[in-house]
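All protein chains of the complex are present and in place, except for one that has been dropped.
The chains carry the letters A and B, assigned in the order they are written, with residues numbered from 1 in each.
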Amino acid sequence: MIEVKDMHFKYPSGVEALRGVTLTIPNGDFVAVMGQNGAGKTTLVKHFNGLLKPTKGDVLIDGVNTRDVSIAKLARNVGFVFQNPDHQLFCETVEEEVAFALRNFGFEKDIISKRVTWALNLLALTQYRQTSPFMLSGGERKRVALASVLAWDPKIVILDEPTIGQDHQQKEKLRQFIIQLREQKKTIVIVTHDVEFVAECNPRVVLMTEGKIVADGNADKILTDRDVVAKASIVPPQIAQIFMQLADLGLPTNVIDVYEARKILLDFMEAHNS
Amino acid sequence: MSVFDGLKFRRASSPIHRLDPRAKFFYVIILFVIAVMFYQLLPLIILFLIQIPFVLLAGVQREWIRSMKGASFLATMIFVFNFGFNYLYTEYPRFPPSASLIEYSLAMTFRFIVLVESFSMFFLTTSPDLLGLALEQSHVPYEFCFAFTTAVRFVPVLAEEAQTIMDAQKSRGLELEKGNFLKRIRNYIPILIPLIVSAIRRSLELAEAMESRAWGASENRTNLYVLKLRKDDVALVAIAIGMLALAVYVWLYIKIPLLTTLIPR
Partner (left out) sequence: MALIEAKNLTYTYPGATKQSIQDVSITIEKGDFVILTGPSGCGKTTLCRCFNGLIPHFYSGKLEGNLNVANLKVADSKIHELAKHVGFVFQNPENQLFALSVEKDVAFGLENFGMPRDEMRKRVNWALQTADIENLRERAPHELSGGQQQRVAIASVLAMQPEVMVLDEPTSFLDPLGALKIFQVINELNKKLGITVVLVEHRLDLASKYANHVIVMDEGKIVLDGEPRSVFNSEEARLIGVGIPKATRLYQILKDDNGIRLSKAPVNSEEAAQLLREVLMRDRS
């Protein structure tokens, strides 16, 4: 469980990035932290594995205060996948890359081997085991980075802007993958400004603006609330935009999913025809 | 690294900042020449003190003091080695060492300090783009000027990237503070390789962008800005030449006393 208690964070340069954030993420939750660039999303999640420590207030991971433990120890349970895989890749083979963290955490050799095989298989990278990660395409490198984090099986997985530069099919695969991880009872936190992707996943949304949380609830409620959307300067999903423009006809406004939209429209037509 | 702080340009609007970099550089070179001319302590102390009003005028005291602090370690080393070797070579085993020897070592140390002082002042008050422009107008080939300003432009970007890479690797359990000396050096490989690879990729992207904006289109490249020498710059050059003339006169005709002889007993 992640607990953030009235947390403030100021960068050494003096910029106040987080101004009183309180948040609880129970085990197994799927949360999307959203907001404009500069709202403080990445700053917030960097506290979850101890990369940043609050200047005021506390962050507790499973009851342990992040100030009392090293980053390496926190990382054992909190896996952080960074936005740009090229900021991680340095090994000669994909196998070594995926084994890197396992070695750091002190796993036994045979367990490392098994875990690497498992992770590569999970992300369809088995045929690249002996390939240099630098030879792979952008999408493949993203998968190697993901595999290298999942290899040590962290309870909490944080994905920082996982959809940037991805095409529709890659995002769809990611969405399916998150569903798989949830079935393994992992806690998933994604930092994103991709409203359409969030609309398709329909998670809990924590909306931030200027270092504060302005809304916390289900995606279909948050992303369709006009005032909240305006305050956080985000663009609602296209389906929500359509229904917002038809609100005067008596249609519900908290629709973000295409299939739900269809059902609602057909029901509406039936109701008004008979 | 505090000594580097003393070299980073600090944006401000003092008369010193507005001086043409070429005039300032000329002044710094003259200071260098004068500092090398004398091995006596007295003129070197005078040279050191002359600069202080400029520092105050430019408003860069804080950074300047930081660079002095940074240089103090090296300065101490210079004194120790200078004094040590000279003593062992000339006066040993006579004790105590002569006052003139101490004074000589102090003078050498001050020479170093004067140099750090003047170069620090130069970099603190000259913006990199003006510096690049000065290089261009001094007929340094454009490729070098461009490489210089682009490098300066990317320093903060690279610094940020290095921090991000460290964060990413720390998140995978990499502990940079642990282990013996050798292990610590090895621990930096996961930081260096992504940084270098990223730098190479970045250069490729930059080259593409440069080509796309007509790099090399004309033999006679023009510039949006132009540096023109103004009254203040001419005044600075005149001061520098005056100082050099005075220094040469003193060097030729005046016997400079050792400070120790001036101290009343």
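Definition applied: a residue touches a chain if its C-beta (ideal position, glycine included) is under 8 Å from a C-beta of that chain, and two chains touch if they have at least 3 such contacts.
The shown structure was predicted, so the numbers you read here are calculated from the model rather than taken from an experiment.
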Of A:167, A:183 or A:227, the one touching the omitted chain in the full complex: A:167
Selected from B:39, B:85, B:144 or B:215 as touching the chain missing from the view: B:215
Contact with the hidden chain (one of B:103, B:129 or B:232): B:129
Sites on chain A contacted by the missing partner chain, in the whole complex: 36-38, 137-139, 164-172, 193-196, 233-235, 237-239, 241-242, 245-246, 249, 258-259, 261-262, 265-266, 268-269, 272-273
Touch residues of chain B, complete complex, unshown partner: 127-129, 132, 146, 149-150, 152-153, 156-157, 202, 205-226
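Simple rule for what comes next: only the chains that are shown with their structure count from here on.
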Separation of chain A from chain B, taking each centre as the mean of its C-alpha atoms, in whole Å: 46
Contact footprint of chain B on chain A as seen in their complex: 46, 49, 51, 70-72, 75-76, 79-80, 82, 84, 86-90, 100-101, 104-105, 134, 148-149, 152
Touching residues on chain B, where the partner in the complex is chain A: 161, 164-165, 167-175, 189-190, 193-194, 197-198, 201
